[in-house]
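Note that one protein chain is taken out, while the other chains of the complex remain in position.
This part shows chain A:
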Amino acid sequence: MNEATVLDVKAGTGAAAQKRTGSRLPKWLYGWLLPLLLLTIWEIAARLNLVSETMLPAPSLIAAAFGRLAASGELAEHLRSSFIRAGGGFLLGGTIGLLLGVFTGLGKWAERTLDPSLQMLRTVPLLAVIPLFILWFGVGELSKWLLISIGAFFPLYFHTFLGVRSIDFKLYEVSKVLEYSKLQLMTQVILPAALPNILLGLRLSVGTSWLLLAVAEMMGASSGVGYMIQDARVYMQTDIVFVGIILFALVGKLTDSAVWILERRWLHWQNTYKG
């Protein structure tokens, strides 16, 4: 798809691009060509027993497992508990990150006292503190929520702070001349100016939450997509492991698209944004 888009831009129009490449395939199909080819090779190799089923089950088997789990309601159940964990942790950490980012962004005093410590903590790899979390909070829901919320906190905090700081002094002067109130300055100047950065932070936060959800559920849980993967691994049900991985990929893509839709709606005024 990207290939085709680039060609498009260079040739000026879609029609011209098609003439040049001499193909009549719709543009969106290009991105699917390679995955489809690989899937076909994979299926054929599995059918011919060239790869072992416990290592790499055929795509058709994975699809069948997917259908079975979906029909039994198991998938929905796992997805539900994963969503609650990831969503809850993300909302908790993300909200605090956003508020604290605005707070430290606005005040020199808050920046001086808070930011250095947070910047230091940010450099600690989160996965390295997992053992400590288990020691302190056990392997229950609390430590999962906390892990995910800390992961969601930093990107939103950091980018919100940057966004609030990036506000143009020139626009600030305009707001003075136009007699903006403090609240108007906040909601009508600082927030919209920081929005591109905030949305970038949001995107990273969502991604981190999802990653940490997988980690948290594999370190011990009784439900959730991560648990499903871990459980299937123990029983060598590789097809279900694949189903879990595909689910993570799909939901990750979906949440990313949700943020993208927000960007389209809220940032269409940007020069650089070509939605």
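Keep this in mind: contacts are C-beta pairs under 8 Å (C-beta built on N, C-alpha and C of every residue); 3 or more make two chains touch, one makes a residue touch a chain; residues count from 1.
Methods note: contacts and distances are computed from a predicted model.
Visitor: Between "Sulfonate transport system ATP-binding protein", "MinD superfamily P-loop ATPase, contains an inserted ferredoxin domain", "Acyl dehydratase" or "Tryptophan synthase beta chain", which matches the UniProt record of the unshown chain?
Guide: "Sulfonate transport system ATP-binding protein"
Visitor: In the whole complex, not just what's shown, which of A:40, A:119, A:257 or A:270 touches the removed chain?
Guide: The single option touching the absent chain is A:270.
Visitor: For the chain that's not shown, point to the residue among A:177, A:234 or A:254 touching it.
Guide: A:177
Visitor: List every residue of chain A that touches the chain not included in the displayed model.
Guide: 170-171, 173-181, 184, 188-189, 192-193, 195, 269-271
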